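To start, the structure under review is shown below, and the notes come after it.
One chain of protein is taken out of this complex; the other chains stay put.
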Amino acid sequence: MSDKKLRIGILGASGYTGADLIRLLVAHPNAEIVLMTGERKAGLPIESVYPHLGGYGLPDMISINDIEWPAVDLDVVFCALPHATSQQVINGLMHSVQHSLLEELVAEGQDDLANQINTEVKIIDLSADFRLRDTETYAKWYGHEHQAPALQPQAVYGLPEIYREQIETAKLVACPGCYPTAALLALIPPLRAGVISHKDIIIDAKSGVSGAGRSLKESNLYVEVAEAMHPYGLGHHRHMPEIEQELSVASGADTVISFTPHLVPMNRGELETIYVKLNNGQTVQSLRSTLEQTYANSPFVRVLEEGIAPATRMVRGSNHCVLNVFQDRQSDRAIIVAAIDNLVKGSSGQAIQNMNLMFGLPETTGLLQAPMFP
Amino acid sequence: MSDKKLRIGILGASGYTGADLIRLLVAHPNAEIVLMTGERKAGLPIESVYPHLGGYGLPDMISINDIEWPAVDLDVVFCALPHATSQQVINGLMHSVQHSLLEELVAEGQDDLANQINTEVKIIDLSADFRLRDTETYAKWYGHEHQAPALQPQAVYGLPEIYREQIETAKLVACPGCYPTAALLALIPPLRAGVISHKDIIIDAKSGVSGAGRSLKESNLYVEVAEAMHPYGLGHHRHMPEIEQELSVASGADTVISFTPHLVPMNRGELETIYVKLNNGQTVQSLRSTLEQTYANSPFVRVLEEGIAPATRMVRGSNHCVLNVFQDRQSDRAIIVAAIDNLVKGSSGQAIQNMNLMFGLPETTGLLQAPMFP
Amino acid sequence: MSDKKLRIGILGASGYTGADLIRLLVAHPNAEIVLMTGERKAGLPIESVYPHLGGYGLPDMISINDIEWPAVDLDVVFCALPHATSQQVINGLMHSVQHSLLEELVAEGQDDLANQINTEVKIIDLSADFRLRDTETYAKWYGHEHQAPALQPQAVYGLPEIYREQIETAKLVACPGCYPTAALLALIPPLRAGVISHKDIIIDAKSGVSGAGRSLKESNLYVEVAEAMHPYGLGHHRHMPEIEQELSVASGADTVISFTPHLVPMNRGELETIYVKLNNGQTVQSLRSTLEQTYANSPFVRVLEEGIAPATRMVRGSNHCVLNVFQDRQSDRAIIVAAIDNLVKGSSGQAIQNMNLMFGLPETTGLLQAPMFP
Partner (left out) sequence: MSDKKLRIGILGASGYTGADLIRLLVAHPNAEIVLMTGERKAGLPIESVYPHLGGYGLPDMISINDIEWPAVDLDVVFCALPHATSQQVINGLMHSVQHSLLEELVAEGQDDLANQINTEVKIIDLSADFRLRDTETYAKWYGHEHQAPALQPQAVYGLPEIYREQIETAKLVACPGCYPTAALLALIPPLRAGVISHKDIIIDAKSGVSGAGRSLKESNLYVEVAEAMHPYGLGHHRHMPEIEQELSVASGADTVISFTPHLVPMNRGELETIYVKLNNGQTVQSLRSTLEQTYANSPFVRVLEEGIAPATRMVRGSNHCVLNVFQDRQSDRAIIVAAIDNLVKGSSGQAIQNMNLMFGLPETTGLLQAPMFP
């Protein structure tokens, strides 16, 4: 497989997530981007949106409506569309468009051509649309009915370190949110192992501004963000139910968290400081061991040496997650700190990690570049 | 009193705290800086250290050893020296230097001159040296014996909103640390009122870089700090015992906190996200009311309207503290958020606020400039 | 006059320029803001737009159309409206609105009331609308006809260090743009004195992001600006004709400049590095002397000591301009460097300096706060 180039489509290439997908995929030895969509930029080259991506021979952006299914013959589609739109597009993609075209070909007697068509295009969704298993929870937090409830059961939650096997055979992967990625990598192992309590978990999260996307909001302006910081979404951020869903699975109990994100004046990077209660007989050292053992064979997760505080600069631009644990001054408590790059391990990099698994490639293919510091 | 100019000395003028004291005092209608010390910069004008402070007619910096007591005839000394040094200098200042000179004058029969001398120079210390009432706690956290244990009982903890009356008559005020200032303004009122539990208090603090001072450490370099963030001092930061001391007084019980500071890429500003447990029958609304009532007559503390998240840009460069409270997703918990400028309300501004109280001036004199945003 | 409070109106209070006007005016001993307009925010308190300005007892914003002339009885109006709008509004304000109301009162026989009305409201315009003396030049650079050509001759160019006397008696002052302010303070004196050539002047300018205003453009987003820089408006920036107009007056010859602005990742601050040719017999030292002599009595312009490079942090938040001159490696050339805060000396502060002059107040009233560093 190592020489084959996967034919890749990126739906929604003009956002920051799209940009980082492109950045990583042009360096991926088994990837070829053959299609990119951007509704407002249809017909334009990617350098009209991202001048830094000029010179890589990428296809011009087109409208989703102008995709020539099935001729484009994709192996995999990355869906970096806004929430809600993803459900509709993916539903169409998996159920209608391709199959109907296929039927047409069969009806026309073009069986040869039909056989050549890849009816098994795999979908990697970077939106929130397929993360919540319970479509009612989705409706409650996102304010509208789920648009593809029949598809939801097929979706695998794309956190490779936790669901590696399921991802390998998935047709539809729902990549985790950036905040959930760091939180779950830190919390699932000790919850599963009974090292920490599922109660009283407090996640204080800090994120760079690219997490807010390229949308034109006053709160994203340089002058509003630089030299300042503040919390947001207090008590009602949409990543809450996603984190709780997975922690409840890990702990085997209904788990309700406290989660507060903050906006920090930096482009990339996400840090979570997580306050947990140790179960009886457990210590910071057993917490550390649990994490080390869980991730011994996970190339992207690194538990730092004792005493070293994770910092976002340790993972900038890379698919790594660095973790460490500390004794709290309250003796029954510990602090877990996790740092990722929100656009890479928190989004585009993890999506490619999922792609690697889905196509039998080594998990690290195209993702081993070192973090960029300075 | 409104026309009198207090004669002011600043010991340790060359640090960031010194710079902000000067910035605020040159605009204070009752202040005249007549003496500034800087050991490594003795003999030089302040603009050699801080070009932005040129043109204000300030005296050159001298060495502490070259101060001509009592001729300089100070009303008040701001002590912005490093920890430990302050205890020695203040001890000398209050007990030996002046008084011995006074005795000399009396011995020499110069009673007239002796009577003119201000033997009551008041001291406002910005270091940590007199904050901890228990000198053993001091020795434990600072690694050496207290150098002026006899003075410690005279020191008043300089948090005006809490200790206004004691400050008015104090001769020695120990200004709170920046982290304690925000934490205590948020937590003392609800602890006193029994609205929240003194257990399970978690303070997640974020600070701009000026809090680390102007010292040449790799961790303070632009490249290390910009576009990045990380926690530090996990489980053992020196502001912990100070916060616990005051919270224990407020709650009437031995109070142990979880406190984790983070370094954020900004010059100024401090934000604390504080996770608390509501006592039985208490609500976020009662928590809000308690804060509002406590600070109704405190001009520098403002409880924001419901739903507005405090942000450091709301207080940049000013002596204000903005507070707000939020319902946590864990139903028995609330979140208190406090923002201050670490160099103003967290240091130099609060010191001047204390000076105003000590000399019978309106508390807000010279401190009403609006925050600087952008 | 020192106790009188001028009754002030701010048209367009919701932009960054408006915010900084408010910041400075609330600390001004002779100012009272009695009216603020904001079309999209009409009816709302200023803290809904700028939470940091809450607590100062400011009036709610209203629509320009809802101003109750002449009852509001203003002494002075600061006009911080978008370009083109200013011409219309000021025209209306100076010619129609007030006078027609006045006529009504007289017609109604209410002479007493008419006499009480201040028909001499003075206007300080912060837009570009009245800066260019030649209305054809205006039309060429701004793409539409001048809306108030009859008023243009009344407008005084509001650079106090150059036009102090004219400003003192002006009814309409057109405040310079931020780039022109720094460039003209650096270049007018040596051009007037014949120290430098009016040819081959190259101005390389760098500005913080607040200069672009609070408008929702992609290029103003944090992620686009942070950790990056770039030039813009190459060869055709609208501040060019304004600079050339004033330099031509100073040099007595038609002066064409090279001017290139750059966007720098900082909120405030403007630096101009200006490359000039020395006339025969002139030296860097004579250039320095010319600047020093010109500004000997200008409290806000400071020529730094030899060898000290002006930096934006030396003037942040203040109305100062720092200048210095350097020998170029090309022996007939010199370099002049100027730094200002684009929102203060480059906009709101200079506007208030003009107000002081127009009302006979000391030029520095309310403007002596020290720069904010850190």
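We call the chains A, B and C, going by the order they appear; numbering starts again at 1 in every chain.
Rule of thumb we're sticking to: a residue touches a chain if its C-beta (ideal position, glycine included) is under 8 Å from a C-beta of that chain, and two chains touch if they have at least 3 such contacts.
Owing to the predicted nature of the structure, the values given are computational and were not obtained by experimental measurement.
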### Query
Hey, which of C:M240, C:V303, C:L323 or C:V344 is the one touching the hidden chain?
C:M240
## Note on the structure
Only one of C:T260, C:N279 or C:S298 touches the unshown chain, namely C:T260
### Query
Given the contact definition stated above, which residue among A:A71, A:A296 or A:A370 touches the chain not shown here?
A:A370
#### Entry: Residues from chain C at the interface with the omitted partner, ascending
200, 202, 204, 206, 208, 223-224, 226-232, 234-236, 240, 256-260, 262, 264-269, 271, 273, 275, 309-313, 316, 326-330, 333, 335, 337, 339, 374
### Message
Considering the whole complex, not just the chains shown, which residues of chain A touch the missing one?
### Response
16, 19-20, 22-23, 26-27, 50-56, 210, 226-227, 267-268, 302, 304, 308, 311, 313-318, 320, 322, 343, 368-374
### Summary
chain B positions in touch with the non-displayed chain are 16, 209-210, 214, 216-218, 220-227, 265-267
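Methods note: only the chains that are shown with their structure count from here on.
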#### Entry: Labels of chains that are neighbours to chain B and to chain C
A
### Query
chain A-chain C contact: same residues or different, taking over half shared as same?
same
### Task
Report, in whole Å, the distance between the mean C-alpha point of chain B and the mean C-alpha point of chain C.
37
### Query
Any idea how many Å lie between the Cα centroids of chain A and chain B?
44
### Query
Quick one: chain A and chain C, Cα centre-to-centre, how many Å?
48
### Summary
By the touch definition above, chain C meets two or more other chains at residues 16, 210, 226-227, 267
